[in-house]
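Missing here is one protein chain; the remaining ones are kept as they sit in the complex.
Chains: A, B and C, in written order; residue numbering restarts at 1 for each.
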Amino acid sequence: MPAALELKAVHKSFGKTAIINGVDLAIEKGERHAVIGPNGAGKSTLFNLISGRFPLSTGNILLDGQDITGLAPNEINRRGLARSFQITNIFAKLSVYENIRCAVMWSMGYRYSFWKRVAGLRDVADRAQSIVDMINLGRRRDTLAGVLSYAELRALEIGVTIAGGANVILLDEPTAGMSNTETADAVALIRNVTQGKTLVMVEHDMSVVFGLADRISVLVYGQVIATGTPEEIRSNKAVQEAYLGTEATEESE
Amino acid sequence: MIGQYIRGSAIAAALFAVGMGAASANTVKIAYLEGLSGPFANVGEVGLRHLQFAADRINAKGGVLGQKIEVIPFDTKTSPQEAQLVFKQLVDQGIRYMMQGNGSAVAIALSEALGKHNSREPEKTVLYMNYGAVDPSLTNDKCNFYHFRFDADVDMKMQALTTYMAQQKDITKVYLINQDYAFGQSVAKAGRAMLTKKRPDIQIVGDDLHPLGKIKDFAPYVAKIKASGADAVISGNWGNDIALLIKAAKDAGLKAKFYTYYAGGLGTPPVIGEAGVGNLKQVTVFHSNIGGSGAAAEVEAYRKRFPDSKDDFYWTTIMTAVDMLTRAMEQTKSTDPTKVALAMENMKATQVTGEAYMRPENHQLVQPIFVSTFSKANGKDVKFDVERTGFGFQTDARIEAKDTVLPTTCKFQRPKG
Amino acid sequence: MEFFLVTLLNSLSYGLLLFMLSSGLTLIFSMMGVLNFAHASFYMLGAYFAFQTSQAIGFWPALVVAPIAVAALGAITERYGLRTVHKYGHVAELLFTFGLAYIIEEIVHLIWGRAPVEYKIPAVLDFSAFSIFSTQYPAYRVFMMLVSVGMLIALYFALTRTRIGLIIQASLTHPDMVESLGHNVPRVFMTVFAGGAALAGLAGVIGGNAFVTEPGMAASVGTIVFVVVVFGGMGSLAGAFVASLVIGAVQTFSVGFDYSLLNLFALLGIETSADSAWYDLWKVTISQAGPVLPYILMVLMLIFRPKGLMGTREG
Partner (left out) sequence: MAYQPPPLIHRKRLLTWGLTAAVLIVMPLIFKQSFALSMMSQMGIAIIFALSYNMLLGQTGMLSFGHAVYFGLGAFFSVHALNAVGAGNFHWPVTLLPLIGGVAGLFFGVIFGYVTTKHSGTPFAMISLGIAEMVAACSLMFPTFFGGEGGISTDRVVGNAVMGITFGPSIQVYYLIAGWCFVCMVAMYALTQTPLGRMANAVRDNAERARFVGYNPTHVRYMMLMLSSFFAGIAGALAAINYELVTAENVGVVASGNVLLMSFIGGIGHFFGPIIGAMLVTFIQSALSNYTLAWLLYFGLFFLVMILFAPGGIASLITLHKPAWEVAQVRKLVPSYIVAGLAGAVLLVGVISLIEMIYQVETKAEQSGTEMSLFGIGFDAATVMPWVVSVCILFVGALLLWMASRYVRSSWTQVAAVINARRSA
């Protein structure tokens, strides 16, 4: 069985600066995988490469065994990979419900049709409503996304990401900037919505990482220096030296 | 949403109520249709002054049939479609006479709207006096019984111009440069055809069409003319397109003579200035220095009436139009457009330029045409300058009325009088 | 040969004038994201101010006074107009300049009338500088080129040797950066806008009497300057420079080519007559199509290289 997502010798340079420097990574189906690393290690760039936002310099990316290198983001999304953004990136002038509805339409086969009434599509409505409920924004259903609170926006961001039913979900710092209680809610939400799916996340909050992830990869200077279970990573000398040591102690305090 | 409709229409209704019924009764109303706002408003205003000038003179003598002439200006925004709408407005207001003359596009649109209107609503017939739109088709295949043209058309002027040019033995190579649109194209076509017929030895060394009003720098065209070795240039250009062409020619030291239609057009002489003296010619039905006491008196009277305006008496065509109109009314003792139109056919008029008559086959005024040269005003044969520039036109030749008549394809339905 | 040399000089002087207009627009467009529709109106105002000033105190003072007056107007426009609508986004800003262009034209109609004004070349410069074979080359054109080149050099030094110039340069390629550097962004914007307006005004001063000063002059150069900016590429003054010269040359040289597709057909042995389908299209000569060429170039450029000739970024 092929891996859900596989990166083969992925390189990315901007001009003369190499940001991603030969990443190999395989993520199994159903796995919850976290990518950690210090600032500027190239985590977000890695996500942008996987989701097709930036073209690769060299290397290959396989989704479910199929090569998706060089495809447009919408093509990649249609093959079952969805991502969220670190800086909230939703449709500001549409309501919460409409945001979700836009995110489910393609996957339900309605594509660019201009002869069907959206309000008449029962399956779309049911699915959108269930996702709104799942991300606990039922009360804010008809509010414009642009006026939501920060935590609500983050929840919507996740909702829009998972709405299309993609099997591989990429979450970019889903809990960044949240308070402790908000973070706990977010973790519960992520756990809930990614059941049975493959999850890859970039996260700074180590409690979230160690709470959620089945496996962790550590990215330093554009290279994966270690991949393993949380325990393996915790005990990995190289990781401790390079990155974890100081921060892990800070986090535990 | 619906509230909006209602509110909007209420405002519209209120404004309509104010606007209607502005014209007063018991006058002979002449609607004046020109662009009175936007870029060509100044040209429209000049015609308006002339019409007012003519109307004042009639009114000072007690008007026509005891009624005063009232001039009512309408703004066509120099757009054919707008002109059609304005036409509906003047019909609404019960106006039966209209005058227009700038832009053949507007003229053709009006003439067609007029034709349809007069046949659809004969009891509200309107008569159209065209004082300056010179597309030949208006008195040929698109002619209309209720349309009267008082200016000579492109072909008639070219006939006069080429007659004159044919006599100039020093012309051997001619260059045509015109604006790339209907008028410019017809000038180029007529010029080539008539000139090669009258002087087969003349070589046409160039035939350029350039976009209308878009060229900033005519130097490349002048370089091309120069390279062709032309000693005469024919151009129907008007406005900045002629002014810039002449300036560029002077800059490059081009010696060729320019035979033009609109060198004396409003706003052009001030831009040309010194650059045009001696080598710039125009073909027109009138200019200030044609000689004769009548012309001089007219020019002076106009300057006296409008002392602050820089433009000069130019449109004899408007004078003749108003003159013929009022005489036709006096003759028939009626202000009915159909009767007046029948009376105007074949009518003779004594213009300051000489005898003229309305040709009954196509309602085209036949009159003398002049070729003149841009010169320094000298108080003698160049008595009057144009637009207070110190430069005026000097007559080179006068082509008699009978020599300007061309065959016509016009076949209109004549109503029974 | 004579035609070629004369036309080369003409295209150079026209191209340099275009650059004077487009350099300001590029700066404004690249830094502020505002596609300034009123830019050509500033050019027109420059010409009219110069006309008015030269009537009162002569051409040479006008060369200084008019651009300064236009710059002041530009600063006011930025401060009280653009800055107000800035919060509504680029579309509103663009429409604001669109409306402004409209009003400036009407006001010019009111103050100076609709006919061209007699803004003349100063007598000292009204002679022919030299002759190429038999064609004279007017001194004023040489003067125009000198002013343009002088402006080019001044602009170069202003951008590379002064503090604000360095900030402007930095923000051309990285518009977000200026803010993070902690500079007074509104003031930088105002300076750039006023400076761009001044350049346009200066172009008006020297272009107004070489060509013609009339209310339609803004509209006649307006779109061509846009073409130059887009063609040259966003954020690149060098691109605008090259594009100005290229567009200037295309427009000037195309006049000399009287070839149409009919000539090509004749070469290929295809028979055509006035009755052939699409005859109207085949008979259009390159010189007739000249004015459309810049637009075609621009559209092609945007299709194949959306960044423009030397642009650093898109959109």
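By our rule, a residue touches a chain if its C-beta (ideal position, glycine included) is under 8 Å from a C-beta of that chain, and two chains touch if they have at least 3 such contacts.
Every value quoted in this text rests on a predicted model; they were computed, and no experiment measured them.
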{"item": "Among shown chains, those touching the left-out chain", "value": "A, B, C"}
{"item": "From A:L7, A:L25, A:I90 or A:V208, residue that would touch the chain that is not displayed", "value": "A:I90"}
{"item": "Per the touch definition above, residue among C:W60, C:Y102, C:F127 or C:Y156 touching the missing chain", "value": "C:Y102"}
{"item": "Candidates C:G81, C:P122 or C:G256 - the one touching the absent chain", "value": "C:G81"}
{"item": "Interface with the undisplayed chain - residues on chain B", "value": "1-6, 8-9, 12-13, 15-16, 19-20, 36-38, 41, 45, 48-49, 52, 74-75, 77, 79-82, 84-85, 88-89, 91-92, 103-105, 108-109, 112-113, 116, 120, 135, 180-183, 185, 211-212, 214, 306, 308-309"}
{"item": "Interface residues of chain A (partner: the chain not displayed)", "value": "51, 53, 72-74, 77-78, 82-83, 85, 89-94, 98, 101-103, 105-107, 110-122, 125-126, 129, 160-161, 163-164"}
{"item": "Residues from chain C at the interface with the omitted partner, ascending", "value": "33, 35, 81, 84-85, 88, 90-92, 94-96, 98-100, 102-103, 106-107, 110-111, 113, 223, 226-227, 230, 279-281, 284, 288-289, 291-292, 295-296, 298-299, 302-303, 306, 314-315"}
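What we mean here is this: only the chains that are shown with their structure count from here on.
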{"item": "Chain contact topology (line, ring, star, complete or other)", "value": "other"}
{"item": "Middle chain, criterion being Cα centroid separation", "value": "C"}
{"item": "Inter-chain centre distance, chain A versus chain B - centres from mean C-alpha coordinates, in Å", "value": "74"}
{"item": "Inter-chain centre distance, chain A versus chain C - centres from mean C-alpha coordinates, in Å", "value": "48"}
{"item": "Averaged-CA centre spacing for the pair chain C and chain B, given as whole angstrom", "value": "35"}
{"item": "Junction residues of chain A, two or more chains touched", "value": "none"}
{"item": "Set of chain B residues in contact with two or more other chains", "value": "none"}
{"item": "Chain B residues within the chain C interface of the complex", "value": "39-43, 180, 208-211, 213-217, 219-221, 223-224, 226-227, 240, 243-244, 247, 251-253, 266-267, 270-271, 273, 310, 389"}
{"item": "Chain C residues touching chain B - in the complex, by the definition given at the top", "value": "2-3, 6-7, 10-11, 14, 109, 113-118, 120, 128, 131, 134-138, 140-141, 207, 211-212, 214-216, 220-221, 252-253, 255-256, 258, 287-288, 290-291"}
